[in-house]
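Have a look at the structure below, then the notes.
One protein chain omitted, others in place.
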């Protein structure tokens, strides 16, 4: 695996350095929120960064939402925000 | 180790949960004395929070890092290290049974005679208006981005909260090129000065960070806190307040920024110990931690704990406690073995000194009650279930007298994070110190996974 590759967020390419999490890659690319809350529609992205708060839930490759801060980015991952 | 070679489930001597300094030291110590050890960690790499490092090797300037790497490499040869494994429960039949989720979500169980809980701690957050805006991160979150992913959390960053951890966070961000607009310590000073012990032990490290902050012209201000965050869809500015000694607001000013890193100390993760019925005690700050004896043994047979779950004290203490636990577990497994590998008086004395240091630090940076005054009725206290302060007050009016009944009536802590983020605040708002967390399901488990019989770790899964 090369040390640099891309994933997409809603079809838009985002650069990744190998070993970065999806959350880190999005945050680094200036994508600071990728879902909204159920009740108030509040934007959510990274908060605790270490898998505690579940704010950063994200759907990757159509799977049910997972914590973006724990999820290693892989080449070609497709992230969909809601 | 019992069971037949092949695919029969095995019972290991020790399972260590957590791959930070405590877990790695404990696992290595036990493995070196001939025990069959399995270490489980949810992360992609060993290190925990303190020794977090990127996949593409760069040597961070973290104190103790080289030694940790040597330990981790040795451990890889002498024990089974299962990364990206999330432990969601521990139960007991004849053995202890550790239930975890493997990468991809499949259920794996590991049977063992001894368990070492080395699950570390996470940031303690306090609520304030706007704290759920994207761009507001915990101090540990900003640090994790930097150390683990090489990502600087923002361009114009404010660091706030309480405790010595703010210094390396501020220094690290400034060193990585961010404009750090200030490090705002809610407490009354470096705090160290009042405690000769930490002043001696840590003067070097703290002074180093202070120097780094000065070099980058980062102001360090005490009795200051971020009491509100502003922005439409993202953080645009924060209100920094000057505080009295109880953290009541005296005066405010606004600072434009894109990122806030905020933390008010640490919350030890003791879920697994509580599940097993281990006794807890109140740490210096009132937080529940696992009670251990001189050999790091909890009140439950076969269960040891090391590092922050036994009391917040930093990585040096964690590593030492891990080592002592590893020695104690080995001695317990083979009581007739030579005394050479036993816990020595020297280790005990050193642990005593480090614990005193940890206690002194915590005493120097208490959370003062004035933070409650930063909240408005519409300020979210629980981010997951979106419970504002007003609903918590209503629950108290309706007859809730403790955190649990507030939770039952108003739902704070009922959501995804299970109260890890808001637990401290809710307990204090209910008028009590935080209690031991009751979390029978420590990590989310899909119903499909839970429904199927788990894969028991067998001989062929081990090196």
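Per-chain numbering from 1; labels A and B assigned in written order.
Quick note on the criterion: contacts are C-beta pairs under 8 Å (C-beta built on N, C-alpha and C of every residue); 3 or more make two chains touch, one makes a residue touch a chain.
We take it that contacts and distances are computed from a predicted model.
*Asks:* Which listed name, "Methyl-accepting chemotaxis protein", "Peptide/nickel transport system permease protein", "Oxidoreductase" or "ATP-binding cassette domain-containing protein", is the one UniProt assigns to the chain that has been left out?
*Replies:* "Oxidoreductase"
*Asks:* For the chain left out of this view, which of B:7, B:252, B:344 or B:401 touches it?
*Replies:* Of the listed residues, the one touching the omitted chain is B:401.
*Asks:* Among the options B:103, B:219, B:277 or B:369, which residue touches the chain absent from this view?
*Replies:* Of these options, the touching residue for the absent chain is B:277.
*Asks:* Out of B:56, B:211, B:256 or B:450, point to the residue that touches the absent chain in the complete complex.
*Replies:* B:450
*Asks:* Which of B:156, B:242, B:411 or B:455 touches the chain that is not shown?
*Replies:* B:411
*Asks:* Given the full complex, what residues of subunit B touch the hidden partner chain?
*Replies:* 89, 91, 97, 99, 275, 277, 385, 395, 398-402, 404-405, 408-409, 411, 414-416, 418, 438-441, 444-448, 450-453
*Asks:* When the complex is taken as a whole, what residues of subunit A touch the one chain not shown?
*Replies:* Within subunit A, the residues that touch the unshown chain are 38, 64.
By definition in this document, only the chains that are shown with their structure count from here on.
*Asks:* Please report how many Å separate the Cα centroid of subunit A from that of subunit B, as a whole number.
*Replies:* One centre to the other, that is 23 Å.
*Asks:* Going by the contact rule set out above, which residues of subunit B touch subunit A in the complex?
*Replies:* Residues in contact with subunit A: 42-44, 49, 54-56, 122-123, 125, 132-138, 140-142, 144-145, 148-151, 153, 233-234, 383-386, 415-417, 420-421, 446.
*Asks:* Report the residues of subunit A in contact with subunit B in the complex, numbered from low to high.
*Replies:* These residues of subunit A touch subunit B: 3, 17-21, 24-25, 27-28, 32-33, 37-40, 42-55, 57, 64, 69-70, 72.
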